[in-house]
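Pasting a structure here, questions to come.
Yeah, one chain of the complex is gone here, protein chain that is, but the others are all in their spots.
Lettered A, B and C in written order, each chain numbered from 1.
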Amino acid sequence: VTQGNWPLELEEYKRYGRQMIVPNVGIQGQLRLKAASLLIVGAGGLGCPAAAYIAGAGVGTIGIVDGDIVETSNLHRQILHSTAKVGMKKVESAIEFLASLNPNVRFIAHNEHLSPQNAKEIVENYDVVLDCTDHPTSRYLISDICVLLHKPLISASALRTDGQLIVLNSPPLPHGDPSGGPCYRCVFPKPPPAESVVSCGDGGILGPVVGIMGVLQALEAIKLIAAGKLTAREGEKAGEASMLLFSANSNPPFRSVRLRARRQKCFACSKEGGLTLESLSSGSLDYVLFCGVTTPVKIL
Amino acid sequence: VTQGNWPLELEEYKRYGRQMIVPNVGIQGQLRLKAASLLIVGAGGLGCPAAAYIAGAGVGTIGIVDGDIVETSNLHRQILHSTAKVGMKKVESAIEFLASLNPNVRFIAHNEHLSPQNAKEIVENYDVVLDCTDHPTSRYLISDICVLLHKPLISASALRTDGQLIVLNSPPLPHGDPSGGPCYRCVFPKPPPAESVVSCGDGGILGPVVGIMGVLQALEAIKLIAAGKLTAREGEKAGEASMLLFSANSNPPFRSVRLRARRQKCFACSKEGGLTLESLSSGSLDYVLFCGVTTPVKIL
Amino acid sequence: MASEETIPIIVEFTGGLEMLFSGERKHRLSVPAKDSKGDAVTVGWLVDYLCDEAMKDNRKEMFVLDGHVRPGILVLINDADWELEGEASYALQPNDNILFVSTLHGG
Partner (left out) sequence: MASEETIPIIVEFTGGLEMLFSGERKHRLSVPAKDSKGDAVTVGWLVDYLCDEAMKDNRKEMFVLDGHVRPGILVLINDADWELEGEASYALQPNDNILFVSTLHGG
């Protein structure tokens, strides 16, 4: 039941009132959040806290992609999955929690890993994407599909006591437009050798370290959506791209560094790059071989 | 069933394995976490995420103090309380969530606000305290009782798009010992005038902003406990005290600033200060009048 | 001549204090090197200057109370508590960063 001429229902004013009175949100920001759709790739250590705060804030549609099931070793950091949910699909477990937190949100379950074959079909339905995965293979794939479909991408990662955060492809201008924000390949044109890649399963991770990075992703998403920055405005140019570095044992623990703009010869986002929807989905780009991985890729 | 000579049970190795392989934790850090008891004052925007990661990490005993009940306006940021829990006591709601996340933890409910009368009785049972409250009145009270009972204190706060974090009274040496860490009164000897105090209810708050500060509290607590720093070592002196400032809309968003050491004439932690357990619990220090508050104090 | 020398400094406000200063967190200022008596300009001088000249808001008591920076505001000189640097008597140096932080209490 809408309240006459009021754009939100009474329950929504109550629920979101504390964030609506924050300067830069307001009623317009709240309506933008409600109208937005957001995809979280990975329901693990980053995806759990990110999803909680994004659902809490009232983003209208939230999709979650993950093919894994909940394990006991996840629980110290993947705080939406309770002990009783060990063995359950992570996406189902997360959505059960999130729906009980905020029933106003529409949740969409994608109970599979993101792949070159399903990436377009899944990602095209959303306005903005959060990379909460655990492997360079998925990081290149997600960045590529976001460039091709013009979606801003909020990417975070964590290992042991360190974390990293970047907002990519923002504004999400077409490939070849130097006013768009850099993509993952602009920053990291060549994938790391397989033997240098360490997962949280192998290297270990402190729960709050990955938690902080996930909550920071939620914050960047809410800022982007509330400010109306899901698409580029007329004549908009990317601001200075930056990466936030976190080291739990350093002093100071946080450090922001300036990144480059779009790379003129980027494989993904430049005019001469050669990345196309067809080459991506046909499997002609072998993301697994590309990163030199021989064992099956697991999005943790 | 313990596993022969193994200091932890098999389920615990599985559950905590990913954090036990982090350098600086290890089996010794995990055993310290299990042996520790921690008090969270306030089950709101800071207390919810802090409690989730502290319970996830396997701190043995967690107490939570709060006299409030869950309201709809809490849910965007107080992510442990689901919509069905509106009207329930916050402490009960939080513990229900936390016990389902980690049944190995012993939870203690304190369904009341911390007051000069109950502070000693509640706080003396714990090793370390998290100030997750919402008002200067409670911040001075918590700092005072932590000084009197020699407990390290991890204090955070948030409003609108800003947050602040300080580790106080660490190492928690007796009053008059200049090697102890500064207390809240060392940093803020005089309380702010009442009209300058804005709560999240009045000023607004972005969920992830207070979320980040709460997760950072959990991280500081886990670091302190795992490193065996709950009590001062022989001859230990406080390192440089610092405050972490966060502003969601600033670039860079985080900034660390250096604080002073213990204040030589601090009312609470110096020899000549005059604070005693008797003066605190007898109500002769009127924390409410002291901060110039006339309306009832609410820990949000 | 000397009285016309100026020092470039950065003054920042956070924790809500920026609302008293036109909503701007970061201010690049040029302050005179010497005060009217010919003494080096101090942070104490700067506080008065900010209150009298830079602040557009009427609520002066939210920044200065009884002649001092009001309780609940931390003053940082180059990211260190000003009590480590001599408090109000600290003489400003070129490119100093002076940060005023209002303590937050929300949670």
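Heads up, the rule we're going with is that a contact is a pair of C-beta atoms (placed from the backbone, for glycine too) under 8 Å apart; a residue touches a chain by one contact, two chains touch by 3 or more.
Keep in mind that this is a model prediction, so the values were computed, not measured.
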Report summary line: Output for the hidden chain's shown neighbours is A
Report task. Write down which of A:54, A:119 or A:156 is the residue touching the left-out chain. Result -> A:156
Report task. Touching the absent chain in the whole complex: find that residue among A:29, A:44 or A:273. Result -> A:44
Query raised in the report: Per the definition of touch given earlier, which of A:7, A:23 or A:192 contacts the omitted chain?
Result: A:192
**Report entry** Interface with the unshown chain - residue positions in chain A
**Finding:** 42, 44-47, 132-136, 139, 156-160, 162-164, 187-193, 195-200, 203, 205, 210, 243, 245, 247, 250, 255-260, 300
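The rule we apply is simple: only the chains that are shown with their structure count from here on.
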Requested in this report: Would you mind checking which chain's C-alpha centre is most distant from the centre of chain C?
Outcome: A
**Report entry** Centre distance in Å when chain A and chain C are each reduced to the mean of their C-alpha atoms
**Finding:** 40
Report task. Go ahead and note the Å separation of the Cα centroids belonging to chain A and chain B. Result -> 30
Report task. List, in ascending order, every residue of chain B touching at least 2 other chains. Result -> 160, 200, 203, 205, 255-256
Report task. Give me the residues of chain C that touch two or more other chains. Result -> none
